[in-house]
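This part shows subunit A:
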Amino acid sequence: MKFSCEVDVRHLTRVEGHGNITISIKNGVVKKAQWEVVETPRFFEALLVGKHWENAPYICGRICGICSIGHTLASIRAVENAFGITPSPQTANLRLLLKHMETLQSHILHLYFLAAPDFLGVGSVLPLAKSHPEVVQRALRLKLLANDACDIIGGRRLHPTRTVVGGFTMLPEKGELEKIRQRLLASVPDLLASAELFKTFGIPDFSRETEFVSLKGETDYPFIGGGLVSTDGVLKKEHQYRGMTNEYCAEGFTSKLSKLSRASFAVGALARLNNNFPLLHPTAQEVSKSLGLVPVNHNPYMCNVAQLVECVHVVFDSVQLIDTLLGSPWQEPRQPVQAKKGEGVGAVEVPRGILYHYYKFNSHGKVIKADCVIPTSQNHANILHDIEALASQYAGTGKQDREIELLAEMLVRAYDPCISCSVH
Partner candidate 1 sequence: MQNKLAFLDILEKNPASRRKEDPGSFEYTLPAEITSIYPLTATEKLYQIQIIDPIQRNDFSFRPGQFVMLELPGIGEAPFSISSSPVRHGDLELCIRAVGNFTNFLDRVERGTKVGVSGPFGTHFPLEKMQGNDLLLIGGGLGIVPLRSPLLSVLENRSRYGRVDIMYGAKSPAELLFTYQYEEWQRFDINLGITVDRADKKWQGRTGLITELLKERINQTVSLRENTYAIVCGPPVMFHFVCKMLTEAGLPMQKMFVSLERRMHCGRGKCCRCNIGSTYTCLDGPVFDYWSVMNLKEAI
Partner candidate 2 sequence: MSGQLSYLGIPLVRPKVGFFELSSCEGCQLQLLNNEATLLDFLNLVEIVNFREGMSERADTYDIAFVEGSVTRKDEITRLTEIRKHAKILVALGSCACFGGVNQLKNRFRDLDWVKKEVYGDFPIETMEVHPLADFVQVDLEIFGCPIKKEEVERIVTDLVVGKTVRHPEYPVCMECKANENICLFELGEPCLGPVTRAGCDAWCTSNRRGCWGCRGPAEGANLNQMKEIMHIYGFSNEILLDRLECFGGFASFADTVRSQNKKTPARKKKS
């Protein structure tokens, strides 16, 4: 039996950004189990200071290359809340649709390109193109649909061009929306096939009791704005986000960390699902149950499954949103913006969890203080504690270094961390 283990992963692959995993087990005792974030900070919160309000969404969208739509929408919401602007129903629906398509795109990217290679025993999606062409084609099909939809609604799949404070610079062609609707309906078999694929994957058996934080849905599964909730029973308003995140700095992390009722908490697809399961589309609920995911689930690896369930949900919800949008004539795309002194928070559920942007403006509409709390930074402490627990669970089980390394890597990947985003 093997009772010692050394795992040292520098710049973990198939994640966004730079992070290291270190595990050291000596004679069955965990000496060290670490998750480090070494990403270079870019200081977005400082960059904005002194800038005119219209810069905020434009610059802050560039915090992240994967969830740039989410950042842009959170930023816009923060500005609109500060100025007392309520988006029109048309704008709200289009934004949610755009958000859904980002969720779909990001989840599919994560599930197939970043996570699936582990379950299929390969290093990347490249060999899968040859060994499992139908799987890769399916992934590309779903991703293309989501990306095309983002182009049509937001102007661009990455760093969207049409999304502005007050609404949109331009509206999509109705015919194009209709085409997206048809493609969404046609994608359901692909999603169900994805579910079948994931049933064949051996999700590691690991569990650690965790506090899950997300937006709280009232009538709909929540994505943009609303109340904040935790599985430990904490309830707060959107503007009280600081009380929900309690950011602090720590050694080994260029990202900030968060905590709430316990030493750490988790955000993301699993957290959203754990908190809002009944609000999922019925088909999504069925898929979830069929994959063994019912709330409250404390296995972080199940985040992958939660993402898949959300894909099903957003596809069905998007069809409904398009029906609503097509059901009435286009209104003005954009409402006038009057800058004023004040502060505002925008909370948006991006693929990796709840994202907050906060700005304070002077009377000229210039940023005097900015704060962005990124889901991955909220997850970092939880990832760290999960790795510690994982190391303890497997210390002395005789597993090879490589097996433990893979389990640790898969654990981090399950959170789909967006590290450069978390450092920003």
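By definition in this document, contacts are C-beta pairs under 8 Å (C-beta built on N, C-alpha and C of every residue); 3 or more make two chains touch, one makes a residue touch a chain; residues count from 1.
Quick note on selection: all candidates are chains of the complex that A comes from, given by their letters.
The structure presented is a predicted model; accordingly, all values stated were derived computationally and were not measured.
Candidates 1 or 2 all come from the same complex, and the one touching subunit A there is 2. Contact residues of subunit A toward candidate 2 in the complex are 11, 13-17, 40-47, 49-52, 54-55, 58-59, 62-66, 68, 109, 113-114, 117, 123-126, 129-130, 136, 140-141, 143-144, 147, 155-159, 161-162, 164, 169-170, 249, 254, 256, 420-421.
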